[in-house]
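Step one of this worksheet: look at the structure below.
Removed: one protein chain of the complex. Kept in place: all other protein chains.
In order of appearance the chains are A and B, and numbering begins at 1 in each one.
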Amino acid sequence: MKVSARNVFKGNISALRPGTVNAEVEIALGGGDALVAIVTMESMKTLELAEGKEVMALVKAPWVMVMTEADGITLSARNTLRGTVKSVENGAVNSEVLISLPGGTEVAAVVTKDAVGELGLRPGVAATAVIKASNVILGVPA
Amino acid sequence: MKVSARNVFKGNISALRPGTVNAEVEIALGGGDALVAIVTMESMKTLELAEGKEVMALVKAPWVMVMTEADGITLSARNTLRGTVKSVENGAVNSEVLISLPGGTEVAAVVTKDAVGELGLRPGVAATAVIKASNVILGVPA
Partner (left out) sequence: MKVSARNVFKGNISALRPGTVNAEVEIALGGGDALVAIVTMESMKTLELAEGKEVMALVKAPWVMVMTEADGITLSARNTLRGTVKSVENGAVNSEVLISLPGGTEVAAVVTKDAVGELGLRPGVAATAVIKASNVILGVPA
């Protein structure tokens, strides 16, 4: 499989919390980094998700928000991943920002070029990648 | 906090409707403008959401759809915000469109440059910003 999503995270399910409609899936990405996904109960069954199982988590870069000075705020989004800007690539309107998490995972975000300026994003700056758990698509070998 | 999201709406919760899995949160943005967000019940508790509480609603510009001639259609999206185009900034593929709502709130959308042409988006034109309630991220002071 090759996929256009800039973020293809491989990991193992560290916790699985089934609900009435959706299941919350916690994925250990290695190095201590982690990601939470929400999938429907139907997907949980189809993909035969279980603790320990290896999965791929796919997230398109435009679905990732970037935040700085994140100390004063709590968000409804389940993933607020603190790291450091690794690179910034500017286009005419949008820019692609790469954030390295402490465990070595890299998260790609597409944000407007204006945002890059306002947040002062450049290599070495502390930044948080915000990902809604429901925007994570899970994949398993067929 | 600084955030890459082009839309950071501040307001107070005017209605809160808890469900079995999700809660629907209605936010008064001032000037009569309003926004509906859907968050999980877990987030409702973590963020201690309650009527009257001040919250921030974050929406990335690529998550906003723009519609014109909206009279003949009803959408499943909870937010169809009628306003007027304030500005259009063109890139190679994408454009950023700013829509002013009657109460003064401004909504930023990233759409393709083709769409700008087809819809005839330019300052002064009537346009509706469409935002899915589940694409709104809520934030409260930590």
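Keep in mind that, in the parts below, a residue touches a chain if its C-beta (ideal position, glycine included) is under 8 Å from a C-beta of that chain, and two chains touch if they have at least 3 such contacts.
Values in this document were obtained by computation on a predicted structure and should not be read as measured data.
Touch with the chain omitted from the figure is made, among B:V66, B:L81, B:L98 or B:I137, by B:V66. Summarising the interface, chain A meets the missing chain with residues 1-6, 20-21, 37, 39-40, 43, 46-47, 56, 58, 60-62, 89-92, 94-96, 110, 134-135, 137-142. Not every partner is drawn; the one left out touches chain B at residues 19-22, 38, 62-63, 65-78, 91-94, 97, 109-112, 114-116, 118-119, 130, 132, 134.
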